[in-house]
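What follows is one structure encoded as structure tokens, with my remarks underneath.
In this view, the complex is presented without one of its protein chains, the others remaining in place.
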Amino acid sequence: MNTEKDILAKKVVEKMMQTDQFSKWLGIEILEIKDGYSKLTMIVRKEMINGFGTAHGGIAFSLADSAFAFACNSDGKMTVALDVSISYPKAVKENDILFAEAKQINKTNRTGLYLIEIKNQHNELVALFKGTCYKTEKSLL
Amino acid sequence: MNTEKDILAKKVVEKMMQTDQFSKWLGIEILEIKDGYSKLTMIVRKEMINGFGTAHGGIAFSLADSAFAFACNSDGKMTVALDVSISYPKAVKENDILFAEAKQINKTNRTGLYLIEIKNQHNELVALFKGTCYKTEKSLL
Amino acid sequence: MNTEKDILAKKVVEKMMQTDQFSKWLGIEILEIKDGYSKLTMIVRKEMINGFGTAHGGIAFSLADSAFAFACNSDGKMTVALDVSISYPKAVKENDILFAEAKQINKTNRTGLYLIEIKNQHNELVALFKGTCYKTEKSLL
Partner (left out) sequence: MNTEKDILAKKVVEKMMQTDQFSKWLGIEILEIKDGYSKLTMIVRKEMINGFGTAHGGIAFSLADSAFAFACNSDGKMTVALDVSISYPKAVKENDILFAEAKQINKTNRTGLYLIEIKNQHNELVALFKGTCYKTEKSLL
């Protein structure tokens, strides 16, 4: 059973995803969207690798950033990232399957705090992302 | 006139860049490499855009992350990012030309701190990136 | 029942706390110490207030930083903070009772990642702290 807020969240993210060219390039698939929450997955491809033969730091970041954007915009009011930080407990490799889960830690009228965990196919934490955002009054639908 | 350290830095980054598939996809061009320093540029393309019609947050991050990697590995010892944070003072748009400049703030035997500024073609700051890294004993050349 | 590692953790923190003048000034009391884990409490006093009549941002930070230090040094090898970030979901007031809980997210031979939550007496999250540390080879006992 979905609440009205969860149904709104799905509509908002569906619309955002339609024009999100970079999330499409990353191959991001949406696993679950709820109010203030998102779960995404993607597979690490050859063109995402850096000079050390592991995934470029921007790949896990970008997946987390999409999860963050979907979670913090899920109420339908345009919300932008102000500051985010990411830590990398473990290297990501080609063909790894990544799962990002974004959870709302705090929300006020205008600001929000989210924590996004990225795990690989072995359920190992590969990145921890903390995001602070600012909510505008612009409607997304 | 280049010092020996700057010549080493160029060699290391040249080698890293050869196999850095994602930096190539981003279209990153190297403007300058010195010991503990890098300056890069790239143009924001259509496939880098997010659901709001501006550049995905992962694009400026990835450019900064490459600049960080080149600067902190420039002494030829493999160095990995531990934690980074990024702030976004201004939105980035399609066709913007981005310039990333990475400077070493601190370096010990095993750890380092770098600050990376990203500016657009109007010399406006669009992202400020702070990176903390850990240096292994593995040689890159 | 305590494991050997937990017993070591208690000894290390007991020794650290003996000479930790600032944690004493803050009035920090240790609620629990285990390997890679700490739980602390303190009461916000009048001299900890800022110009807005709420607790100075340095107070919640300092409590979290002590919790971080106790958790990441609990294996007896001297460990220092490299970079930390803190978010403030809710203001802290005079006479609030704060509880800090530090959990180890990741640990390698030389580096570590910890997450510290600070809650008030109403179980509301007032600060979220993410810490990255570097472990030296120096023994603490």
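Per-chain residue numbering starts at 1, and chain names A, B and C are given in the order in which the chains are listed.
To be clear about the criterion, a residue touches a chain if its C-beta (ideal position, glycine included) is under 8 Å from a C-beta of that chain, and two chains touch if they have at least 3 such contacts.
Because the structure is a prediction, the values reported are computed rather than measured.
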item	value
Residue touching the undisplayed chain, where the options are C:E4, C:E47 or C:E137	C:E47
Omitted-chain contact residue, chosen from C:A81, C:I105 or C:L125	C:A81
Touch with the omitted chain, as defined above, among C:S38, C:S66 or C:N120	C:S66
Residues of chain B in contact with the chain not shown	85, 87, 89-90, 105-106, 113, 115, 125, 128, 130, 132
Interface residues of chain C (partner: the chain not displayed)	15-25, 46-53, 55-59, 61-63, 65-66, 69, 78, 80-88, 91
Interface residues of chain A (partner: the chain not displayed)	82-83, 85, 110-111, 113, 130, 132, 134
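Here is the rule we use: only the chains that are shown with their structure count from here on.
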item	value
Where chain B and chain C are represented by their mean Cα positions, the distance between them in whole Å	33
Separation of mean Cα positions, chain B and chain A [Å, integer]	22
In chain C, residues with contacts to at least two other chains	85, 113, 130, 132
